[in-house]
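Before anything else, here's the structure in question.
A single protein chain has been omitted; all remaining protein chains appear in their positions.
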Amino acid sequence: MRRHKYRIIIPFLAPALILYSLFVIYPYAQAMYVAFTKWKGLRKSPRFVGLDNFEKMLGDDQFWNALSNNLIYLVFLPIITLGFALFMAFMISQKVRFSNFYRVTFFFPQVMSVVAIGILWSFVYHPTIGIFSSLLKAVGIERPPIWLGDPDTALWSIVAVTVWQSAGFFMVIFMAGMLSIPKSLYEAAALDGAGRGSTFFRITFPLLWENTRSSLVFITVIAMDMFGITFTMTQGGPDRSTDVLATLLYEHAFLHSRFGYATSIAMVYFVIVIVLTLLIFRVTRRETIEF
Amino acid sequence: MKKSGISRRRFIEYTGAAGLGIGLSSVLPQISLAKTGIKVASGAANPLGLAANTQAEGVFFSGGFGHAYIEYAAEIFAEVHPGSSMSVEGIQRVGERLRPRIIAGNPPDVIDNSGAGNLDTGALVGEGEIMDLGPLMSAPALDTPGKTFGETLFPGSQTSGLFDGVQRYVNIAFTVFGVWHSKSLFEEKGWNYPTTWDGMLSLCDTIKSSGIAPWTYQGKYPQYMLFGLLEPMVSKIGGPQIWKDVDNLVPGAWEHPAMLQALNMMRALHDNGYIMEGTPGLTHTESQAEWLQKKAAFIPCGTWLENEMRSITPVGFDMVIKPVPSDDASKLSWIDASSGEPFMVFSNGKNPVAGMEFLRCLLSKESAKWFAQNVGSIMPVVGGAEGVDLSSAMTSALTAVENAGPNILDRPSFPGWYSDIYSEVKDSMGALLTGRASAEEFIERVQEASDEVREDPDIVKFKRA
Partner (left out) sequence: MYQVSRWSAVSTQTVLIGWAVTVIFPMIWMIYSSFKTDQELFFSPWAPPVELQWDNFARAWTKAHVGDYLLNTLIVVVPALLLTLIISAMAAYVLARFEFVGRRFLFYMFLSGMLFPVFLALVPLFNLVNQLKMLNTFHGLILVYIAYSLPFTIFFLTGFFKTLPTEIEESAIMDGANPYQVFFKVMLPMASPGLISMGIFNFLGMWNQYVLPLVLISDESKYMLSQGLAFMLFKQFYENDWSALFAALTIIMVPTLIVYITFQKQIQDGITTGALKG
């Protein structure tokens, strides 16, 4: 077996490696080079400029603004989305009525395309015909917030859409973990007279570390990206209040023809995602409980 | 031209007696083609030397003017050049669609680079991608005998396409910019359009007390307030030189007192609560739809507004355009009117000649008439609206131009030249109109963006006389 193993390793890995290297690694490697150049994204070749782009970034208010919006997402999306998902998962796995209906319904937004969600929610937030504004006006609030049109509310409106779309997905991830927790543990807790709250915190949550870890990785990727939903709903506005690194670099590349600078922003983005992912793996590794 | 391809080619008929050949065309002033009815001027059939049987490709932004007028121009093209054709694709977000093709050295022959998400024209010109349209400008016009193509276009209508004196694109729509209202609504309420900005504010007060919001604008796209209000106001208060200084990146150009005054006048709309609730959350068509429901009295826009909103305009709305009032009633008639919708030809496309030839067809008198008749806007072509029934909107726009006489204001070029400044203006305008930025802060932000552009050696600079 040992001597022959490369007879299977090589042909089994080859198709994946070839396709992946050609269509994924190679374009990204090119992009890595572009980060150290000035390039208008037209026919003239990129011009190598060393660390110029990164120096420029340090003094670029728009970059820091976009990064801080990403940070807001990074802090609040995990708390709100995962917290809510965990809460719902716990409730549904307690054999409530219609639990199947809830499980199926809550997950559905995850399968919709971002374009469709963006269109739908732009109308939900519409200042005159939108659902929220109409409801608030109906209960007597004359000046409801202009959700996507006001820098104070736009970012949080997008947070809400993201929670709407992904809470079901994370709920299902948590539910899977909950179902694999041995019933005997709950029974023991019940014998001890534990209530719902203490059961959750003493038994359920500690046994969900693996699910939490995966969820954290996924939500980190979502919080760093946010491109699709931002682009269809606000294009980073109003007044850059919903700008994130992804939309900023898109703007630099495709609006201002600065592909070099845009790519250097993407490098920073990439590094942040990698570091956070490794950090999550490290922090949660030892906490996994075997049973 | 003999018998070949009768079944496929369009049948050509000459005016006057049948049987007169092309050789006699020097005797006849014009040749009329059957399908579109265009009368080709003598010696103007193919001055640029389009090769026979050229199959060219055009990709065009399809926006407020729709796409049908492009198809009509392609019909003219095919009729003037039997055997050749121009494919016409209508798209949105021109930049996303075409940039990869430009990089690959495979651009289409001719494009309309307009709309949101279009290509950065300054960068394209700076990189030498765009054809010098000089030969087109000096070629004979297609259906105006004795004139060159350039001479048939409204004077001054093509200056924004001049980059360091070279014509890089042609504008195909003549647009009047101003403030719109519903004539029927104003008559019903007995309101009169004001002659000064103070008059505007007091009218706004009256309007507001009647339960209608005095103003709305294209919320998510605050730049409409730039060309609708700020540009003409600044020119009226401080003279047109200010915008030239802005375009030429003169240090402190944005800090001119007239700029501050105009911005403060605009800011008064917000401070007095004259802007419709919810405006900042609306797209351009949505705010225009609100205005059509008479929820707001005024909206800034260009003359494409009528066509853009045609499908949901209530009967009897009667939209009309007026110049924006300023400090001086005697300057009320001054109005921003210029040509827009830039069409350009790629220097390394497969058939640049076909691209130019298409523009010659598109800006022919016949095509311009069709545009005026069917789109309800006008091309900057002399005589292009002859004998066409114009709507109340277009009539009001032409009246406004007539009243302005020599005081037609040029639009600044910085939005096309320096996308960074334009972005900052859009953002700051939104901030100003929602009370998050004062006029001083607006100026500070935009001047800073302008200074950064001036000092960035990687941005190609242009000059305007």
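By letter and in written order, the chains are A and B; residue numbering begins at 1 in each of them.
We adopt the following convention: a residue touches a chain if its C-beta (ideal position, glycine included) is under 8 Å from a C-beta of that chain, and two chains touch if they have at least 3 such contacts.
Every value quoted in this text rests on a predicted model; they were computed, and no experiment measured them.
Among the chains on display, the ones the left-out chain touches in the entire complex are A, B.
Residue in contact with the omitted chain (choice from B:His284, B:Arg411 or B:Lys426): B:His284. Touch with the chain that is not drawn comes from one residue among A:Thr37, A:Thr162 or A:Thr263, which is A:Thr263. When you scan A:Leu67, A:Leu86, A:Val159 or A:Ile173 for touch with the missing chain, the hit is A:Ile173. Along chain B, the points of touch with the absent chain fall at residues 62-64, 66, 89, 92-93, 96-97, 99-101, 103-104, 106, 115-116, 283-286, 289, 293, 308-309, 311-312.
Within chain A, the residues in touch with the undisplayed chain are 1, 4-9, 12-13, 15-17, 19-20, 22-28, 30-31, 34, 41, 88, 91-92, 94, 96-98, 101-109, 111-116, 119-121, 123-124, 129, 131, 134, 164, 167-169, 172-173, 175-177, 186-187, 189-190, 193-196, 199, 210-211, 214, 218, 221, 225, 227-228, 232, 246, 249-250, 259, 262-263, 266, 269-270, 273-274, 277.
Operating definition for what follows: only the chains that are shown with their structure count from here on.
Centroid to centroid, with C-alpha atoms defining each point, chain A and chain B lie 41 Å apart.
Of all the residues in chain A, the ones that touch chain B in their complex are 38, 40-44, 125-128, 133, 143, 146-151, 234-235, 237-240, 251, 254-257. Across the complex, chain A is touched by residues 95-96, 99, 102-103, 105, 117, 120, 123-124, 126-127, 129, 219-220, 277-282, 286, 290, 295, 419-420, 423, 427-428, 430-431, 434, 436, 458 of chain B.
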